[in-house]
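For reference, the structure is listed below as structure tokens.
The complex appears here without one of its protein chains, the remainder shown in place.
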Amino acid sequence: MEITKEMVERTATALKLEDITKRKVLTTPWQPKVQYAWDDGPAIGRYLAELKNGRIIARTCRKCRRIMIPPRMFCELCWRPSDDWTFVKDTGVVNTFVISHVDWKAGRLDIKGGERPLTPAVIEIDGASAGMGILHMLDEVDPWQIKIGMKVQAVWKPQAERQGAITDIRYFKPLAPERKRGK
Amino acid sequence: MALAERIHRTIDATHWRGEIPLNYIYTPGRAGEQFLRALLDEETFLGARCAACGVTYVPARIFCERCFARIEDSFVKLGKRGTVHAFTVSHETFDGVRKEEPSIVALIKLDGADGVVLHRLGDVDPGDVRVGLPVEAVFKPKKDRQGSILDVRHFRPAKG
Amino acid sequence: MGKRVAIVGIGTTGFRATTPDVSYRELTYEAAVKAYLDAGIEPKEVGAFVATSEDLIEGYSISDEYSPDQLGAVLKPIHTVPGDFLQSLANGMMLVQSGFADLVVVQGLSKASNILNVGEVLTFAEDPVTVRPLCETPHAVAALDMCRFLHETGTTREQCARVVVKNRRNALRNQRAAHGTLLEACDVLAAPPVAEPLGRYDIAQHADGAVVVVLASEERAAHLRRAPVWIRGIGWATDAPSLDSRVWGDARYARLAADMAYRMAGIRTPRREIQFAEVNDEYSYKELQHLEALRIYERGQAGRATEVGATEPTGEFPVNVSGGSLGCGATFDLDGGQKLLEVVLQLRGEAGTPQLRGVTTGLAASWRGVPSATGAVAVLSN
Partner (left out) sequence: MGYRRVAIIGAGMTKFVRFAQETGKELAYEASKMALDSAGLDLSQIDCVSVGSAPDAFDGVHMKGEYLADGSGGWGKPVMRNFVGGGTGVMNVIHGWHHVASGMFDTCLVVSEEKMSSAFPHPAGAFVTIFDHTTEQPIKPTLLWIFAIEMNRFMNAHGYTKRDIAQVAVKNKKNAIDHPCAQLPGEITVDDVLNSEVMAYPVNRLDVSPTSDGAAAVILAAEHVARRVCEKPVWIDGVGWALDTAYWCTRDLYYPDYVEVAARKAYEMAGIKEPSKEIHIAEPYDPFTYKELHHMEGLMLCKRGESVKLLNDGVTQRTGNLPICPSGGLLGVGNPISAAAVMKIIEIFLQLRGEAGKRQVPGKPTCGLAQAWGDLMQVGTVVVMRS
């Protein structure tokens, strides 16, 4: 049996946006207020505490010898408790990146009006095992000059403004030699 | 347990706060649209009858959940009178705050329906409510109605 | 008749009102490490994993993303059931019976303490057009059901209060329980009303915890060190999800789920063939309503039985010896996991102080809580 146009005709009634915004159909609104306080636990708790100190901390697994970031209390690959804390550098390498013209609300940035695109990247952190990265933002660089493999460095908030959060790092910027190629 | 190292100072047991930031606008659907419009325009509850199962649903729906028959063409006006099927005196709001005045929430079995409508009771002392009490819907004035279940202010003991 | 499936390992963190020193990852990890140790297996031997979670309970939009690491399931077949733990268990059982895997892990977790506004979350489960705008407490849904249950069966509030007294006292002897305490029925009845006839003590308080279970085929179980506990029957069912058309006052979902489980287990007279039960008691009356739906007691008789002590640990049919949800803590979809855990431990003779003597067949029955009409049942034998 083929699925035909006639068969599907009445299965869904396509509304236009204005049918909803102008209430041509009845609507019921709701704004849930669902809030959480997630326990950090030892690994992420320490990670955040060290970010407040202006440092990035990792956890090591003696068996696979990985230096893991974000830190975790167990090695998910070896299936054993992780062993030690170790500080890694606040520099790294761009693994991959995006030049985003939209924000998290799917709103458009005013690129023509001069707003800088957002440039998130996966940054492999120096001192952590190869390929172990974190998601963060790049800045102080022309978005179109960003390259995979580029060396970058964390730009921290001033100590007094840090609160134990991933945003205590404002963004990563190119390490000095690359910077000349920026704007 | 199971970890090689644990938090051992209360001060280190931290947490991170967040939320799921969302906003919704729901359409009531093909049946729901007619159900709400019946409240809005006609002060009546619209049901849907499955002849095969002998079940009258309210609010109206396009399908019978028991046999999956399409019952979109079998909508029936059920009026606004019924009886209390169950009730509770509620002392908390949905987000857990103690109410100054408790409300009476009830399941109303509308006359001619098999299902029930969940709504509030008003114009009655909690002590006078019982299962089986005849009630009728009190509608907001037409100008205040919006095509919502809240167009019904509450149910009250039926007169006569 | 499907292939026999055994529980060959189980691990838990136990239940506590809060667990501020560990994240959900470490909480699950602990239960998993214990379960694998108990079974004498490594996660790399496991053929498939089933996780249990609901997004809004975890606080993620796609909570299943975070399931593999703490189970040792990276790059393994793992999926999530947004349902009760016993439904996940049934899914695990199906995976064994299909031949897809001879070793399956089932996981459940509660970090209830991390939710700042449970009422908001549960209200979000109600119909957005016809129910939610009333902004009434989700407990009212249970209260209406209780009203109908009391009305139809003649069960009394006092009998419900006796459930609270029993279960919270039982919990005092269970080291895994979070909410043990000594109350009297008059304390329960005098507590501030929430949604009448439910008072504060009639409603289970929440708890955090994790349970991980290892399932095996009969062939595989024969080569493992633990004596198997067999899943003889399992069932789950959903009554009308809409509040308007469901049966009120009777747990039809539990009746249907039990019918399925009993059919599979070949049980005709549950009251005689099963010796004890852990059943959902998230609201006091639910224990009674569930016992009747499960055909352990005739309709209207569970309250009487409770009154005369029949469901006490020393009674003729012990119910919620662990303390149940009222005593251990309500754990959302870990509910069935908490019940199953206690049944398994009883059958193994490892329940600790609340150990029953000489039991060979037990029943676990869960409910997904308001406003759902879904429950699951497992019958287990050693």
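Every chain is named by a letter (A, B and C) in the order it is written, and numbering of its residues begins at 1.
Basically, contacts are C-beta pairs under 8 Å (C-beta built on N, C-alpha and C of every residue); 3 or more make two chains touch, one makes a residue touch a chain.
Source: prediction; values computed, not measured.
> Based on the whole complex, identify which of C:135, C:172 or C:240 touches the chain you can't see.
Spelled out, the listed residue whose C-beta touches the missing chain is C:240.
> For the chain that's not shown, point to the residue among C:40, C:82, C:300 or C:315 touching it.
Only one listed residue reaches the unshown chain, and that is C:82.
> Among A:99, A:155 or A:175, choose the residue that contacts the chain missing from this document, as touch is defined above.
Checking the options A:99, A:155 or A:175, the one contacting the hidden chain is A:99.
> What chain B residues would touch the chain not displayed?
Spelled out for chain B, the touching residues are 16, 18, 20-33, 61-63, 65-68, 70.
> On chain C, where is the contact patch with the chain that was removed from view?
Those residues of chain C that touch the unshown chain are 2-3, 54-56, 59-62, 64-69, 73-83, 87, 90-91, 93-100, 121-122, 124-125, 127-129, 235-242, 245, 252, 256-257, 260, 264, 368, 371-374.
> List the residues of chain A that touch the chain left out of this view.
1-5, 7-17, 19-20, 25, 30, 32, 36, 38, 40, 44, 47-48, 68-70, 72, 76, 95-106, 111, 117, 120-122, 131-137, 143, 148, 165-167
In this text, only the chains that are shown with their structure count from here on.
> Tally the contacting C-beta pairs at the A-C interface and at the B-C interface, and name the larger one.
Per the contact counts, B-C leads.
> Counting in whole Å, what is the centre-to-centre distance of chain A and chain B, each centre being its mean C-alpha position?
Taking the average C-alpha coordinate of chain A and of chain B, the gap between them is 41 Å.
> If you average the CA atoms of chain A and of chain C, how far apart do the two points sit, in angstrom?
Centres of chain A and chain C (C-alpha means) sit 37 Å apart.
> Counting only residues that touch at least 2 other chains, which ones in chain A make the list?
Residues 28, 30, 32-42, 44, 73-74.
> Which chain B residues reach two or more other chains?
Expected reply: 2-3, 6-7, 12-13, 15, 17-18, 20, 24, 26, 28, 32, 36, 95, 148.
> List the residues on chain B that touch chain A in their complex, please.
2-7, 12-20, 22-28, 30, 32-33, 36-37, 40, 95, 146-148
> Under the stated contact criterion, what part of chain C meets chain B in this complex?
Residues 13, 20-22, 26, 29-30, 33-34, 56, 59, 61, 114, 116-120, 122-123, 128-131, 133-140, 143-148, 151, 192-198, 240, 242-245, 248-249.
> Chain C touches which residues of chain A in the complex?
28, 30, 32-44, 72-74, 76-77, 79
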